[in-house]
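Quick one: this structure, given as structure tokens, is what I'll be asking you about.
Here the complex is missing one protein chain, while the rest keep their positions.
Order as written gives the chain letters A, B, C, D and E; numbering starts at 1 within each chain.
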Amino acid sequence: MSEHLLILVSTVLANNFVLVRFLGLCPFMGVSNKLEGAMGMALATAFVLTLSSVSSYLLHQYLLKPLNLEYLSTLSFILVIAVTVQLTEMFMRKSSPVLYRVLGIFLPLITSNCAVLGVALLNVQEQHNLLQSALYGFGAAAGFGIVLVLFAAMRERIAMADVPLPFKGAPIGLITAGMMALAFMGFNGLANL
Amino acid sequence: MTRSFKTSGAPHMPPQTSVANVMLLVLYALVPGVFAYSWFFGPGILIQIILATVFALLFESLMLRWRGRPLKPFINDYSAVVTAVLFALCIPPLAPWWISCIAMLFAIGFAKHLYGGLGQNIFNPAMVGYVVVLISFPQAMTAWIPPLTLSEHSLSLADSLITIFTGQVPVAGGWDTVTQATALDSLKTGIESGRMVTEIRTSPIFGDYGGIGWEWVANWFALGGFFLLYKRVISWQVPIAVIGSVILLSLPFWLADQDSNPLPLQHIFSGALVLAAFFIATDPVSGCVSNKGRLIFGAGVGIITLVIRRWGGYPDGVAFAVLLMNMAAPLIDRYTRPRMYGE
Amino acid sequence: MSPALPPVIRSSFLLGIIALLGTALLAAVNALTHERIIEQEKHRVLQQLNEIVPTTSFNNDLLADKIEIRDETFFRHPAAVTVYRARMDGQAVAVMMIVNTPDGYNGNIRLLAGINAAGTVLGVRVVSHRETPGLGDPIEIEKSDWIRRFTNKSLHDPGPNGWAVKKDGGQFDQFTGATISPRAVVKAVHNTLLYFEANQQLLFNKPTQSPKQNE
Amino acid sequence: MTLAHQIELAREAGKRTHHFHGGLRLRHNKKISCQDSVERPLLPTLLIVPLLQHAGDVAKPLVEVGDHVLKGQKIGQCQPCAAVHSPVSGLVEAIEDRPMSHPSGQAGPCVLIRSDGKEQWAKLRPIGDWCNASAESLITQIQDCGIAGLGGAVFPTHAKARDGRDRQIHTLILNGAECEPYISCDEMLMREQPDKIILGARILRRALGAEQVVIAIEDQMGAVQEALTQAAKHAECKSISVVKVTTIYPEGGERQLIQVLTGLEVPSGGRPSDLGMVCQNVATAAAVAEAVVEGKPLIERYITVTGNGISHPRNLQALLGTRFSHLVEACGGYTLDVARLVVGGPMMGYPVASDSAPVVKASNCVLALTQQDIAEPQPEMPCIRCGECARVCPATLLPQQLHLQIKNDLWNTAEEYGLLACIECGCCDFVCPSHIPLVDWFRYGKGEQRKRARENEATELARKRFENREDRLLRTKQERGEKMKRRKQALKDNAVQQDRIRAAIDRAENKGDISGTSQSVGKPDDA
Amino acid sequence: MLISILVLTALGMVFGLGLGWAAIRFRVKSDPVVERIDALLPQTQCGQCGYPGCRPYAEAVSKDEADINQCPPGGDAGIRALADLLGREPKPLNPDNGEEQAQTVVIIDESRCIGCTLCIQACPVDAIVGAAKLMHTVIETECTGCNLCLPPCPVDCIDIVVVKTGIQRWRSPRPQTGKKAMLQQ
Partner (left out) sequence: MSNSNLKQILADGAWRQNTGLVVLLGLCPLLAVTNTLINGLALGLATMLTLMVSNLSVSVMRKLLKPEIRIPAFVLIIASVVTVIELLMHAFFYDLFRVLGIFIPLIVTNCAIIGRAEAFASRNNPLASVVDGFATGLGFCITLVALGALRELTGHGTLLSGAAMLVGDWGQYLTLTLIPGHPGFLLAILPPGAFFCLALLIAARNALEANKAPLPKQPVTTPT
């Protein structure tokens, strides 16, 4: 139990995927200009990341590993992710058109979020079991989502500030991300793994 | 017969106050605390305040010049001085001089002016400066000195100057090192190595409820805080929420297991909690605007501080907690808009 | 859906072929590099071990002669302790143990300790740790020489009281502003020595596990 | 909230007062202008009567240059709004644009009347027995006499009354809580003419069909409560109560006043009539009384001329159209250090560049301030989010956020932050340590918002018309096309027909062949 | 080895099929963004953008055929709104398309009008009324000021006038900000 809690605390706070491990930065910088968009992205990512984390684990555990094909993991993971995204999209469109309208446009962007592939690869590297993989994926997504939403809210405020010209746009965004990373240093040692 | 007049916007009454006034009030309110600080820990703190202020004003004017903004109104608003003083109060009193320089570069240059200067920064500049030097130079930043009451030698101004500018330990003081674990630090490392709180608290650095000396400094800071409350420079929500959340959260732990959890009072009167509750978490610029938001903000600061103190890697988490809540402030603001009249 | 079917199949077929080509390429490259990769991995572990036990002093396959022991109560850590055994012509020369200690400032420190058959430390290295950079990290060999001080120490030199940092009255230096990390390392090395003394027979004689798990 | 409950709460008004959020306790400064009783200044020779004196459109002049007019004669009319009357008898000298007392400082259309000094009244048409007159006739009379709200917004009173009748008003609130510093014209009116106010209240009550009247006055006003209560008693009117409310600016704002009296809040975007209440200024009530009982149109009003820049501050009863300079002279002229002239109070008033503008229905105060009163203008600093502005805002807005939205042209969020709910009271502006001209921003924002609404309307209209036209063009084209097709089809049909005919002819011609075929067809049958 | 090759082939085919099917199944549909772009355009229908009306321009923008800075009547505010909608950087108005100008309408000099009806045909919003051979009039409230009716007029009887803003249309000016306000005082 506490081990699982630890995985969550670690992925969300101490080793936050975006701010500490540097994964998923492109959507972090790209989809954070508007709070609504960021929330959509956070939700969609949480969904896909958990799902693809589990499915790539299954693929690795029951197909690649027994057949000694581990060198194919990158290739097959990326395919699994692409398929997961597509299936999610289809499922969402069928089951919840409302959700689809909100999140649909974010789904294709997720394929190129390297946090998704990163989670799959890290699961293998850290030898997680099924539950751990799922938690790891979910924690990573939650960590991503939380900082993304906070970041978007901050950027809306920064957009109204009198930022020096060369720093307008991406640079001040990165500075803010740096400040967030600075603050997240405080969680250092929180998850003594 | 008719006459012409100059026009200007309403209202047509002299303004009541100004930014400089507000900042000056904050500085006045810090005076008792600073006095107590230098009483217990020597004149080093005064040197640090001066150093930080000089560097803060230096970077402030450089950045203003670079951004093409007028110097006078912004230098005269004392906000950089408040930042500098609050930063100086957070660092070990004998920290080397360049610590202030680097911290103020990040505080004023990065955290304040890259965001557009006064009033527009998202993060608390003083805390940004402090955290930057804390993680970059942990050695210098953990070199705390014991309260003077615990040592038979006093710390002269000259000794302090020498230590700050050359790094040499004042030999005359009879110390082998300036380093000393603070109350929080001993508690943390003590509890982690399995010792009991009562046993840890037998160390002479502990006072009645906080660290010896430090608890009185905190008291005087609180006095200054009440002055600000009275003057309505700060609102009660933040300090109450910070202190209240710390008590509420640490009380059950303490009740459950008094051996490995310190008294809630201990939490409040050690580290920078009181200073933060009244002076740092109340920074209007980087905090929340609505009353409900301020309550959430303060509670967040208290809770995160406690979490970091108890489970995290740093003995005190106030600075991180403030920065983390600064991060959340825009979002909180968005969802705590007060109900409009008639809505 | 039905009207889209023929192109779907065609395109999918094309994709399949690309996938096939890609995987074939990978299989080929993998076949070419596989040996070398395993070689590299072995080489790296050996290199680490050799820093402590010179290659000349043993002639067995170090990596193959590996066992895992678990003693949570003694090491106060659930993880298995990996033990490599160096032998010269079948004669026990030294053990190399990878131990964990939870006492670090920020949690776990992972150490590699080499002890020869006489119970003398051949050398200690920190494998991984999370101590504060700039404060606790001089325990790494890359940051300072401190860790070399354990070489040639044994349970008798220094005596039981000497196995502590100077601040606690022992023999080993702490770093300015950081006592916890060195204290943890000293304690862990001392513990390992104690364990070695008590379980020497077991350490040298326990048979290796089936090769399958060695993979 | 049921209507009954609302009435109950409203009825309680006065027994227990409530609070509104924020507000300011300001220095009163009213005494200086209350020492002397109200007098009329000397009759001015030239009166400048603006044709725009109330919310709405410019009135159409009913007179021409050279016409002789009588005092009280209607000189301007504008259908839905209130009429404009001549304040004196005399000659219409010109109808032209003149500087008006308006925040813009712009000129507007005015009728210039040179007084003949005879003060000859036009024929007045009072309603003799108002107690039995129909509400409609009362309202028409109010409209004819050009009564508009004298509390500042100059909203035509008849419109408010008519709307009130449609919406089941139970309470009429008379606003005597003159909350701005310096202004004392309502106080003087209540002291000197309580009977007229009570009379006006009764007439308005009847016009509205309301049950009760609450007159709200500030607790710092001396003998006023006594005078009004006496007057009410004298009129043997029980359903009129006089209530003292604590002096906090802007208590006189109708929304705040209603909240103080009843604890209810006027819904945002709504009006007091949504709560079954109507709020009128006391002077409006007095004007209504004169209009109905004496038939006198609104041609003069009480106005406070005060401030440290005036030698002898006092209240005057001024004819509309009198220039401010004339009033100032009647008060002994300016002092030496006068620096700014403000129309209205120090919080909400607007400065004017010259004192040549005329008194209008909205002018309740002319305030001359010295340099000391307004102090050095301070540099504007960035907002430090101190929250003072939010603390004092009676509309519970977040002025600092609102200001940011407007500054960055984020109009949708500005509306979310309550731009339209701002009553422009100036509290936030006054307390801001950064000296940000917040109210100026909000006024700008509201103007911009109105403009955008107008533009959107125009855009929508244009879009619709454009689409209609496109449709129409398409339709005509289609129709034309269709017609063409039909004609072609017809031709073709014709052709087919002709083909058929031709075929028939052919058939007829080759009859033998055809029969031959049929014979061959018939062959298998034989088999 | 054989097994792994077989598995590889199978995997490759499966993924290929799956991806191919999904890619076709979810091809991006035409976007509804045209409506939202059109909603932001001023509907002057003046054609200065190079398209015959606002809607065609909106369609062009949505297809990335036209840039967002081609509508002079929309001006800077319009460009900013478009940039916001489409997630692009705002840019200054393209001077080739014209300049932002005060709102105007046209009036027909009734004495000169010969009733040729040419202007009626040109007006995109049907703001001109009149019948053949008779005098024509512009409905001022419906004229968008596109000036398309000017060129066809054979007798030049149409004049452009700036919409007059009376005192009741007066709006508070934008307060001065920043350096300017600071230096002024």
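Please note the rule applied: contacts are C-beta pairs under 8 Å (C-beta built on N, C-alpha and C of every residue); 3 or more make two chains touch, one makes a residue touch a chain.
Quick caveat, the model's predicted, so the values are computed rather than measured.
From the options A:L35, A:L64 or A:L182, the residue with contact to the chain not on display is A:L182. Counting the whole complex, the residues of chain B in touch with the unshown chain are 110, 132, 135-138. For chain A, the residues in touch with the chain missing from this view are 19-26, 28-30, 71-75, 78-79, 82, 111-114, 116-118, 121-122, 125, 165-168, 170-175, 177-179, 181-182, 184-185.
Contact residues of chain C toward the unshown chain are 7, 11-12, 14-15, 18-19, 21-23, 25-26, 29-30, 33, 36-37, 40, 43-44, 133-134.
Here, only the chains that are shown with their structure count from here on.
With chains reduced to the mean position of their C-alpha atoms, the one farthest from chain C is D. The interface with the greater number of C-beta contacts, when A-B is set against A-C, is A-B.
With centres defined as mean CA coordinates, chain D is found 55 Å away from chain A.
Separation between the centroids of chain A and chain E, computed from CA atoms only, is 39 Å.
One inter-chain figure worth recording: chain C and chain E are separated by 68 Å, centre to centre, where each centre is the mean of the chain's CA atoms. Of all residues in chain A, those that touch two or more other chains are 72, 79, 162, 188-189. Residues of chain C in contact with at least two other chains: 19, 22-23, 105-106, 132.
Contact residues of chain B toward chain C in the complex are 136-139, 142-143, 177, 179, 189, 193, 313. Here chain A touches chain B in the complex through residues 35, 149-150, 153-154, 156-158, 161-164, 167, 172, 175-176, 179-180, 182-190, going by the rule given at the top. Listed in rising order, the residues of chain B touching chain A in the complex are 66-67, 110-111, 113-117, 120, 122-123, 128, 131-132, 135, 304, 307-308, 311-314, 317, 319-321, 323-324, 326-328, 330-331, 333-334.
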